[in-house]
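Structure incoming, see below.
Shown here: the complex without one of its protein chains, the others still in place.
Showing chain A:
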Amino acid sequence: MSRIIDKTAAELAADIREGRLTSVEVTTAFLDRIAAVDGTVKAFLHVDRDGALATAAEVDAAVAAGEELGPLAGVPVAIKDVVVTKGLPTTAASKILEGWIPPYDATIVERIKAAKLPILGKTNMDEFAMGSSTEYSAYFKTLNPWDTGRIPGGSGGGSAAAVAAKMAPLAIGTDTGGSIRQPGAVTGTFGAKPTYGGNSRYGLIAFSSSLDTPGPVSRNALDGALLHEVISGHDPRDSTSIDAPVPPVVEAARLGATGDLSGVKLGVVKEFKEGADAAEPGVIAAYEAGIEQLVELGAEIVEVSCPSFTYALPTYYLIAPSEASSNLARYDGVRYGLRAGDDGKKSLEEVMSLTREAGFGPEVKRRIILGTYALSAGYVDAFYGKAQKVRTLIKQDFERAFEQVDALISPTTPFIAFEFGARTGDPYQMYLADLYTIPTNMYGGPGVSVPVGLSEGMPVGLQVMGPVLGDDITYRVAAALESTQDVLLADTAPEIEGI
């Protein structure tokens, strides 16, 4: 018998709308699941049982009254803790924001509330979204539901693990260099980084403003697309928000699910193949089996050259820390969060330095120092300026590629979920997790990760990258790949040890 928590978000929404289940039953099932397994997985920093059930009760009353409801009304969602939620603690997994209760909602949270999705709570992450494993959360690490000795990816490991462990049917992530897609890949879930500017950044705690993009996390492409449409669209409060129609991602996911990709041209990046020594053989094998399935569905595979992709990683690690060092200057111990060392004698500057020393973890400090270096007089042209120019070349590589193909595909990340501690000693080894996801952020286009197979019993993700505002093609290809799986890969995760 299928449990409530085994159903997809689309199925749950239909069950609620058509009266087979109430939203209170559905929401309670997920809250109970959280109570049962989150002691082990630790995906949540904060659970809002009362708030979630209150929204659920409103939905049930609306159903009873015969009101028209949105496509995901009553289906609960978890939200990454980098997104501000009015009245709910929001820390970005940093000690510097411990205890802060935001006085406003992010635009995407306003839209989630307007669409009546009960909010289950806030999910764990690497501090300020800097990391690939959740090991840099200032509170605790999240475990991978597939193997609790391994990382769930990062920065959005909490959102991915919550969905993988069926503690939430849907979650919100944010992606600056791969923080939605890489956790998706290593937990066997679906994750989409939408076109930059397609989703509002208002109320996202800023890391790298020219790259940060919120997006959906789910068990399949259709569920992700439904959430994508709830949160997307122009927002006058974000000056980088694009005033254009939302790409038809739900329609594209439904089209993809029919399993027909005839006429679709997919590009394989030559330089990624050449750099394949960075990817594990098991990842390559699962990815190549995925390509064969896409060909069977009618897709044509074309090799394209994107020479500047080779430089995407160092480019990112100049641009993102530079923007972060500026964005994180706001944590000064005055307006919110922590203040340390204020004994009535120390100066403002001393208190500021002590506050930031006490409140930030090691990766955040490293990146602030790196960004300060890249922006300092004498270096700014050689580092930050140079990186911005290489960013242009990466963008041009994408634009040229999309003259030849509809979308690009690659493995999402070079390796399966690694064991805790394996990459914290050498930050550069951690950074390699985002080797294949970073180019998309540099360009601004959409990218999704869809489960494609297993390696050593752990999930592998295939990435689909599309042109700016071409989010629909990425969903179509992902849904098509899912249609080849008898059982959705996300549904084959082993039961969590120790519960």
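Criterion: a contact is a pair of C-beta atoms (placed from the backbone, for glycine too) under 8 Å apart; a residue touches a chain by one contact, two chains touch by 3 or more; residues count from 1.
The rule we apply is simple: contacts and distances are computed from a predicted model.
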Name the chain not shown, per its UniProt record: "Carbohydrate ABC transporter permease", "Aspartyl/glutamyl-tRNA(Asn/Gln) amidotransferase subunit C", "Acyl-CoA dehydrogenase family protein" or "Peptide/nickel transport system substrate-binding protein"? "Aspartyl/glutamyl-tRNA(Asn/Gln) amidotransferase subunit C"
Of A:T40, A:T148, A:S305 or A:T372, which one is in contact with the hidden chain? A:T372
Pick from A:Y136, A:F207, A:Y287 or A:Y443: which residue touches the chain that isn't shown? A:Y443
With respect to the chain omitted from the figure, which of A:T40, A:T148, A:S305 or A:Q388 is a touching residue? A:Q388
Using the touch definition up top, pick the residue from A:V351, A:A433 or A:A490 that touches the left-out chain. A:V351
Residue positions on chain A contacting the omitted chain are 100-104, 195-197, 210-211, 236, 239-240, 242, 308, 311, 313-315, 317-318, 325, 329, 332-339, 342, 344, 346-354, 356-357, 360, 362, 365-366, 368-370, 372-373, 376, 382-383, 385-393, 395, 426-428, 431, 441-444, 468
